[in-house]
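Sending over a structure as structure tokens; questions will come in a sec.
As you look at this complex, bear in mind that one protein chain is not there, while each of the others sits in place.
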Amino acid sequence: MSVRSAALPPIADTQSGADDRQLAIGRVGVRGVRYPLQLRLDAATSTHTVAEWELDVTLPAEKKGTHMSRLVAWLDDFHLSSIPLDADVLRLALAQMLQKLEATEGQVRAEFPFFLRKRAPVSHVESLLAYQGSLRAQTHSGLTTVWAEIVVPVKSLCPCSKAIAAAGAHNQRSHVTIGLELLNKAVSWQELARFAEEAASSELWSLLKREDEKWITEHAYANPRFVEDLVREVALRLNQDARIGRYRVDVENFESIHAHSAFARIERGIWPMA
Amino acid sequence: MSVRSAALPPIADTQSGADDRQLAIGRVGVRGVRYPLQLRLDAATSTHTVAEWELDVTLPAEKKGTHMSRLVAWLDDFHLSSIPLDADVLRLALAQMLQKLEATEGQVRAEFPFFLRKRAPVSHVESLLAYQGSLRAQTHSGLTTVWAEIVVPVKSLCPCSKAIAAAGAHNQRSHVTIGLELLNKAVSWQELARFAEEAASSELWSLLKREDEKWITEHAYANPRFVEDLVREVALRLNQDARIGRYRVDVENFESIHAHSAFARIERGIWPMA
Amino acid sequence: MSVRSAALPPIADTQSGADDRQLAIGRVGVRGVRYPLQLRLDAATSTHTVAEWELDVTLPAEKKGTHMSRLVAWLDDFHLSSIPLDADVLRLALAQMLQKLEATEGQVRAEFPFFLRKRAPVSHVESLLAYQGSLRAQTHSGLTTVWAEIVVPVKSLCPCSKAIAAAGAHNQRSHVTIGLELLNKAVSWQELARFAEEAASSELWSLLKREDEKWITEHAYANPRFVEDLVREVALRLNQDARIGRYRVDVENFESIHAHSAFARIERGIWPMA
Partner (left out) sequence: MSVRSAALPPIADTQSGADDRQLAIGRVGVRGVRYPLQLRLDAATSTHTVAEWELDVTLPAEKKGTHMSRLVAWLDDFHLSSIPLDADVLRLALAQMLQKLEATEGQVRAEFPFFLRKRAPVSHVESLLAYQGSLRAQTHSGLTTVWAEIVVPVKSLCPCSKAIAAAGAHNQRSHVTIGLELLNKAVSWQELARFAEEAASSELWSLLKREDEKWITEHAYANPRFVEDLVREVALRLNQDARIGRYRVDVENFESIHAHSAFARIERGIWPMA
């Protein structure tokens, strides 16, 4: 080993070399990095959670490689700053990341569970419901955009089943996924959840007493929704909110009469690079 | 490189060395190996599917390692034999695997989707429903046992919700998982599926016309089942079948009023090493 | 029940009603439907596997709902036809599906594992390696395009680690995902796999003898690849093939010195709706 070792520069910097394949790389970075996160829920509240991060930059054709470790170093710095994450913070943080990587284009994405405290509809007992959220910022051609996504679990009850059956109606858990561009005005995570919950046959709670179970059963039966209705009802609410730009709404019903899902999607505007 | 290479035995057999840590290894082998599978469905029928295999043996304290590649070689031989897999075939195949590995204890497990053709209850339109199955054989202390497992998707409708609500009742998709020891008499995959489907508020189909949807809605409403009822109804059916030895029944309801599951388990006999 | 039942039309057709929310739905259909599949591997060969299907159409603003069951009926018909699936077959099948749904736009996607028989590099022992593939056809604005995707597991060895270490170099499993538009000329699944395998530090096999393990270790050490090199080497090969239109190449290295992944992406052309 000693012979070969002697012939080497102590720590060669292979990534910084030149590349002659004339191929730029649209995205290069790290993925699946888990880190604790302080998340801003609204103007008054922040909360602790755990995020999975994806961090990447564009690499010009003439460069051999990016410096992956700087991405993780940036993440650790952000963590140590203890600043609760929201859209404005992420926008600034992305600019710092690009500077650190000497890159002009790139993106940051954090995905995390978060919790909202909810009161059951009749008994008013309280419990937490988990939602999956994500925030993403990307800079391309000098323009930075910020995107939020939320997955909201709800109940859907089939209008056809109700209409044709002598009693009952099949219903099931559904996931409403709302992804949208955040413009200058803030939209809280609570508001995002409500866009989906108000459109559903019923919202969900972690803790329900029998009087609540009676209410949710009857409320869903009185508000049947096809997957098509649900996606449209969410889109209608988004269309009426001037703070919201481009969006994509996905609804998936985990059908209780089949072993597969029904799904629907409405988009407004061109959706960015996934 | 040439100097070091010259000093080496051409192909050293490191695994066959001795070990002095005085620790036997209960299970060592390979996992996540995907291979095509011909599966016997019943005496008259076999079908093509894709299986994921787990193959392992016990390693005595004095041996450094097992020969992993022989496990995969055994699997490829089994594949080339084109013999449809059932309990008897797996029992014989395990004996051959242990011989090839020079081991006295070990196990084989194959997990795979399979399909049964079903007729909708009113329209009689036909479609395939996918079930997840597995077969496992294990030899320990000179005794070989064979185990089957099936995951059956069904519908459950809540008796409490029906009893307390003025109209409707919450219902949802549920998974019934039946794992059991196969004794000398064959039990077909169709029969295993029926143990679960007959116990549920309703079975599922991939293709239903409106008259079938009416039937399934009304049938489930007339047959409410708690998760406790469902697991007991499956256990009752297994208890009445003399061909079945030890078993474990798991039911998971993907609750449509919550974002979490309700579950229940009944076991008969001591369950083997997972 | 009888009173309410008497007041109902026997089987109301709720989905066929009108909708006044003035919102078209870009995609509505079913997802997660598993069905057996006969897959064409090349001009001479087809094979049995299991696919998961996603089937959807565009719904005009004035229609309340689509007929989900017709999508599954179409799938069962396709299955019963026993025609091995390839790009041309999928193109025709999509046209039939749209006709059955009375839709002008829509898409079909099937995802499935498939197997290629490979010979180890020195011993020439044979075994099967599993690849994940998918085929998708979509019709939008009167134009139908067909897309293939393959996930190829390979080995990557880090050039930096090799350059700076006195001995050894970290290496790991990587997944190369190639998605591309299929133009008029056929590209076989074997050819798609080779685009990735020839670009990697080494390809993989399920069964290797010791002489093969020696070869693969030395071959990877002689062919180090950053994630950036790997994605560029695949793109170079695709650029040189006149049969290939738009594409996206993703490489993910499951880093063996970290608990997270490094990844890179190169795209050519605008990527379609996911």
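Each chain carries a letter (A, B and C) given by its place in the written order, and its residues are counted from 1.
By definition in this document, a residue touches a chain if its C-beta (ideal position, glycine included) is under 8 Å from a C-beta of that chain, and two chains touch if they have at least 3 such contacts.
Small disclaimer: the values here were computed from a predicted structure and weren't measured.
Visitor: Of the residues A:D42, A:E62 or A:D76, which one touches the chain left out of the display?
Guide: The missing chain is touched by A:D76.
Visitor: For the chain left off this view, which of C:I164, C:L183 or C:L236 is in contact with it?
Guide: The missing chain is touched by C:I164.
Visitor: Using the document's contact rule, name the residues of subunit B that touch the chain not shown here.
Guide: Counting over the whole complex, subunit B touches the hidden chain at residues 1-2, 4-5, 8, 11-15, 19, 21, 23-34, 56, 59, 64-66, 68, 159-160, 163-164, 166-167, 226-229, 231-232, 235-236, 252, 258-267, 271, 273-274.
Visitor: For subunit A, which positions touch the chain that isn't shown here?
Guide: Subunit A touches the chain not shown through residues 11, 13, 33-36, 47-50, 69, 72-73, 76, 79, 113, 115, 125-128, 130, 206-211, 214.
Visitor: Could you please point out the subunit C residues that touch the chain left off the display?
Guide: 129-130, 153, 155, 157-158, 160-162, 164-173, 202, 204-206, 208, 210, 213-214, 216-218, 220-221, 254-260
Convention: only the chains that are shown with their structure count from here on.
Visitor: Select the chain whose centre, defined as the mean of its C-alpha atoms, is least distant from the mean of all protein C-alpha atoms.
Guide: Smallest centre-to-centre distance to the global C-alpha mean: chain C.
Visitor: How far, in degrees, do you have to turn subunit A to put its CA atoms on top of subunit C, rounded to the nearest 5?
Guide: 180
Visitor: Greatest Cα-centroid separation from subunit B: which chain?
Guide: A
Visitor: At the place where copies subunit A and subunit B touch, is the share of residue numbers found on both sides over half (same) or under half (different)?
Guide: same
Visitor: Can you compute the centre-to-centre distance for subunit B and subunit C, using the mean CA position of each chain? Integer Å is fine.
Guide: Subunit B and subunit C have C-alpha centres separated by 27 Å.
Visitor: Taking the mean of the CA coordinates per chain, how far is subunit A from subunit C in Å?
Guide: Their C-alpha centroids are separated by 24 Å.
Visitor: Would you kindly tell me how far, in whole Å, the mean C-alpha position of subunit B lies from that of subunit A?
Guide: 34
Visitor: At which residue positions does subunit C touch at least two other chains?
Guide: 11-12, 33-34
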